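The structure is given below, and queries will be raised subsequently.
Complex shown without one protein chain; remaining protein chains in place.
Coming up: chain A.
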Amino acid sequence: MNKKLHALLLISVFVVATCGLIYELIAGTLASYLLGDSVTQFSTIIGVYLFSMGIGSWVSKYFEKNIISWFIQLEILVGLVGGTSSTILFLVFESVASFRIILYSLVGITGILVGLEIPLLMRILKDRYEFKDLVSKVFTFDYIGALLASLVFPLLLIPYLGLVKTSYLVGILNVGVALIVCVSFKKEIKAAVYLQTSAVISVLALTVGFVYAGVITNFSESLTYADTIIYSKSTPYQRIILTKKGKVLRLFLNGNLQFSSDDEYRYHEALVHPGLQALPNAHNVLVMGGGDGLAVREILKYPNIQSVTLVDLDKGMTGLFKSNRMLLNLNKSSLLSPKVKVINADAFTWLRQDKKKFDFMVIDFPDPSNYSVGKLYTNSFYKLAKGVLAPGGIMVIQATSPYVAPKSFWTVDTTLRSVGLHTIPYHNYVPSFGEWGYIMATENPVYKKPAVFLPVMRFVTKESLNLMFYFPKDMAKVKTEVNKLNNQVLVKYFEDEWSSVL
């Protein structure tokens, strides 16, 4: 046994140790990204991982012959399982019911495989060193590897490569060890060609994964978001991004923030309750947009509501908010309620066909930042909306910020009035958005401020309502044109007003 081989085996210990720890860190980070509560996630992941390593060490005694050959196969397997683990976890995250099972199974398998590595390596090296030297050398390199891993992972790998690419890279290193050992010990092992070929194929497969990792999670995109992206999907209509930091979830559609879980209640309470509380006999509610089910959650707080029809264009949105555990916690599974009917359709087209009347309507579309969405803020659209509003009913429209974009806000008001509706504009402060505006519209001037609100409310009360209805001078009404399909003035105002802020 020459010196070169000694060095090689010790370097293997070092690489194997580094990789082993990185897998553990990846699993812990992923779990805290996707499931939240990092303390619990990290402790349970570390626990399961170490325990599985223990199982691996115990199992190692059953490997008797061809230890080097076994070691090589093991390295290839660790590389493949570890390398693809974060990809698998990201892909199955959407179907959350089985997510934890898959997570802990993967952690367990990786742990067992990693646990096998050091005992097998020690047995390969046992004839080449004295026992005291062996223990000293192996554990020294093991712990140095651990230190390296714990520094490289947060400082280099995650910031520059992201989770998915890091996994593939580490997987490639593992299989690389297998390949080098295989070439170096060619004479001592059987079926060297077979092992070498498998190693080469595995390296290639992992390299392909590394190159195409961007398809799974767009890493360059993640740089544009302050928080960690835990879900991203492109539907035919928009790009949905969900981020998480601590316990706070944020939803972005085409890069625009839709809600932040820590203050969305301010927005949704303000959107729903000033109107719906004033309609004690309301039975049928229509929500257009709002595929996150958060407005529906507020609506379902009223026992008098018999049916809620939610019209949202994007099946990708409503599907996500019907299935993801975290999001179901947030919207109180509102979209799964038997009272709620979800229709995935284009609101404009749908409204042109439907004839049923609604007592209360929530029109909660994305901001009018382009001509497609701008159509949903036109007089033509509001005429249709008026057509399905039951006598005495109220509709409420999210109408962007009256502070940042007063012209845009008051254009919505002017447009609603142009089709013969009476309007009640109001606003409140939502920390994530800033000062935000809403407009209620009714066919007759019948609106009366509710005297009491549901006690569960955290923001809307009789007192706060008075403030919401008052417009200080810096948000006072301005004269604007009517937004029409053939002038789309709102999109132009909106672009002007927000471009000076963003």
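Criterion: a residue touches a chain if its C-beta (ideal position, glycine included) is under 8 Å from a C-beta of that chain, and two chains touch if they have at least 3 such contacts; residues count from 1.
What we mean here is this: contacts and distances are computed from a predicted model.
A.B. asks: Have a look at "Adenosylcobinamide kinase", "PqqD family protein", "FAD-dependent oxidoreductase" or "Nitrite/sulfite reductase" and point out the UniProt protein name belonging to the hidden chain.
C.D. replies: In UniProt, the chain excluded from the picture bears the name "FAD-dependent oxidoreductase".
A.B. asks: In the full complex, which of A:Pro159, A:Pro236, A:Pro303 or A:Pro391 touches the chain missing from this view?
C.D. replies: The missing chain is touched by A:Pro236.
A.B. asks: Tell me which residue among A:Thr140, A:Asn304, A:Thr349 or A:Asn466 touches the hidden chain in the full complex.
C.D. replies: A:Thr349
A.B. asks: Which parts of chain A are in contact with the chain that was left out?
C.D. replies: These residues touch the chain not displayed: 236-237, 313, 346, 348-349, 352, 371-373, 375, 378-381, 484-488.
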